[in-house]
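A single protein chain has been omitted; all remaining protein chains appear in their positions.
Chain IDs A and B follow the sequence of writing; residue 1 opens each chain.
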Amino acid sequence: MSAKANHSPHSISEKAFFESSGSALKNSKLRRNFKRAMNGLMEKRRDIFPDASELEETRDRAASIRHKTLTHLPELLEKLETNCESNGIRVHWAETTEQANQIVLDIARSANVRLAVKGKSMVSEEMHLNAFLEKHGIEAIESDLGEYIIQVVNELPSHIIMPAIHKNLDEISDLFQEKVDPNRSSKSAEEMTATARLIMRQKFHDADMGISGVNFAVAETGTLCLVENEGNGRFSTTLPKVHVAVMGIEKVVESLQDLPPLLKMLTRSATGQPITTYFNMISGPRGEGELDGPEEVHLVLLDHGRSKIYEDELLRETLLCIRCGACMNHCPVYTRIGGHAYNAVYPGPIGKILTPQIEGIENLGYLANASSLCGACVEVCPVKIPITDILLRLRRNHVRKKTARHWTDLNGGKSLMELMTWKGWKQVLSQPSLYRIQASLLSRFGNLLPAQIPVLREWARSRNLPRFSKKPLHKLVEDAGIDHE
Amino acid sequence: MKPSCSFPEKPEAVYYFGTCLADLLYADAGMAGIRLLQREGVRVIYPRGQSCCGQPAFNSGFQDEAREVAAQQIVQFPKNLPIVIPSGSCGAMMTRHYEELFEGHPLQEKAQSFSARIFELSEFLVNVLNVKLEDHGDPVKVTWHSSCHAKREYGLGDEAEQLLRQLKNVELVELERKNECCGFGGTFSVKFSEISGVMAQDKSADVMQTGADLLLSTDCGCLMNINGALEKQKSQVQSQHFASFIWNRTHVG
Partner (left out) sequence: MNESTSSRSRILERLYGIHSQSRFADHPEITETQSPSWTTEEKISCLKSKMEAVQSEIHCCSEQEFDTVFRNVVDEKSIGSLLFAKNTQLGSRIHSLKQSIPEKMPELVNYDISIETMKKRIFSIDASITETLGGIADTGSLILWPSRHEPRLMSLIPPIHLAVLQAEKIYNTFSEAIVEGRWAENGMPTNALLISSPSKTADIEQTLVYGVHGPKQLVVFVIQ
């Protein structure tokens, strides 16, 4: 089951998550695809970081650069704007995705744009930009091969680096035959890539506008940096007469010198490559006397909840992210349910901390619960985001929101029950006499509890119930005469 | 792994925090841990009023409830003695999260002292007591699951496996993906039981693949979870806390 491109921001719900993850778990082909892909990516990352202490050093360096950005964020954004503008890059600011979409549309209209080609951009997915442009009569074609594949079948990306990772060769071959080139049937990745190359070449040739994201924006020189392997990003940002770059406000860095460690950590963490084919540094539209390059370059700075995240010292670290995808590659939950089950723009661990904060913790706070807190993500994050600590904080915030509204909440019954459960738990566990009574009862009758009651029922679906010891430890301790003080 | 400077000299006595899981479900393992310490000439003190570190509520976002239970534990361990605990996960809760939990609270200082004195059992046996083991058991093939909370949250090294390697009749077989989460995650196993169940199944499949007779770990939560999946699949593989395993094989009489 793949998520169809869904453009309603409030279509995600806890119930939907259980449904989508449930059906993903039963989809053996999907699980095989993800397992193979994630194993491959984990191995590639392991291989490119042979020296553990060098890895830690580079992580520390990358983290310190990103912390520097956060500490000086407003000044850096102003500096970026000043230097971009003096380079001829027009800078626009948007608090919401609606505003951002309108800005892009206005630019497109001024330039009589009918066809836009897009490089991969997660921010543009946050904006649901393609759908918005289509609604206003502008065709927006994805040029990255993975994005192109899913656009053809109207699906959302399932991974932030490899959007079509949930599909295997046969599925892509079928889709190519059905929707791309009915005259050819090919099971060869080379042949399908060649077909895509031909199709996209015409689009690049014809497009009036190119849209891209930004991996890093350098304040010092007013430079937009883009990382890619295919060349579609360069085409999109160089050939059409207008280039619009959309960027989350946290992506600014102070200086050119900040780039090498970040680039190193990004490409290695993402796909195990020492560097991508292209590292594209754009510092302006077509200059005086130049023969190519866009006539207009625009940078759209998007907030979309980031300045709110910025408020809290711990939650702010969510904004350190450089979008490498390593966290989801190593996440045991993501590997098994795939990216679509999250029904969100950003899946995996980063998605669990980012989505509730930008889309609203009230409705999406449950995403922060869908983790065993194993910490695999924390271990591999190139900029050391304390993902598990942030998840714990979001759980706390979510509980506060839920329980404050439990009388009126749609999930009120469930929240109330959970609150009561923990209050009961607290009563028993904080009073030794009550605890002992409970322990006695469980050791005597616990193994007789039916597997159908709540909690045990959930456990027992895939596991046998654990067995209570005949005598609790504290009784054994007493019997053995162990000192108590 | 902690730097060697953070381990104390061998003390005359230690406190023992049983953990609620060991207390109710793995009592023998809890007792085995105590015996292993006593055998090294250390007096073990088991405060009677202890119950739980508070992690289940804390991980679910119910911080106030977790704090009340945690406060009750702190006051049970007043003397400046090491507190040994047969669980990396509970150890992580008490070392990493009590500071935040008790910030600005009257018990803040006591909580800080408490956290600083926590040691996981295998870590204590190896680094403080320098335990030497003699194997009296029959030959057996075992495999080790590394609890992700113990390894990543607590920062536990491979001390338990070091202990196992001292046992001459024990063949330790490497578990594939041994650092991958087994799916327990406390309340995660119940709230997201389908995902958790699949993780437990995958882990138990890896365990069965090793050909080992026995699965060992530092954490009862993981053991309970993987064992449940092994039993459901009618596997012959048994599981045990490493303390029980070591105690049973190394004590005579």
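Just so we're on the same page, a contact is a pair of C-beta atoms (placed from the backbone, for glycine too) under 8 Å apart; a residue touches a chain by one contact, two chains touch by 3 or more.
Since the structure is predicted, the reported quantities are computational estimates derived from the model, not experimental observations.
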Among shown chains, those touching the left-out chain: A
Contact residue for the chain not shown (choose from A:Ile103, A:Ala326 or A:Ala344): A:Ile103
Of A:Leu25, A:Met42, A:Leu55 or A:Leu73, the residue in touch with the unshown chain: A:Leu73
Sole residue of A:Leu25, A:Ala116, A:Ala140 or A:Ala164 that reaches the chain not shown, by the stated touch rule: A:Ala164
Which residue of A:Ile249, A:Met265 or A:Ala460 touches the chain not shown here: A:Ile249
Touching the absent chain when the full complex is considered, from A:Arg46, A:Arg109, A:Arg197 or A:Arg444: A:Arg197
Subunit A residues that touch the omitted chain in the full complex: 33, 36-37, 40, 57, 60-61, 63-65, 67-68, 70-71, 73-74, 77-78, 87, 92-95, 99, 102-103, 143-146, 149, 162-165, 167-169, 172, 189-190, 192-194, 196-197, 200-201, 204-205, 220-223, 229-232, 234-235, 238-239, 249, 255-257, 259-261, 263, 271, 274-293, 301, 303, 307, 310-313, 316
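Going forward, only the chains that are shown with their structure count from here on.
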Rounded Å distance, subunit A centre to subunit B centre (Cα mean): 33
Residue ranges of subunit A in contact with subunit B within the complex: 18, 21-22, 25, 332-333, 336-337, 369-376, 378-379, 388, 392, 394-400, 418-419, 422-423, 425-426, 429-432, 435, 439, 442-443, 446, 455, 458-459, 461-478, 480, 482-485
Residues on subunit B engaged by subunit A in the complex (per definition of touch): 13, 16, 18, 20, 22-28, 30-31, 34, 43-52, 54, 56-63, 65, 68-69, 71-72, 97, 148-149, 151-153, 179-181, 183-186, 188-202, 224-225, 227-229, 231-232
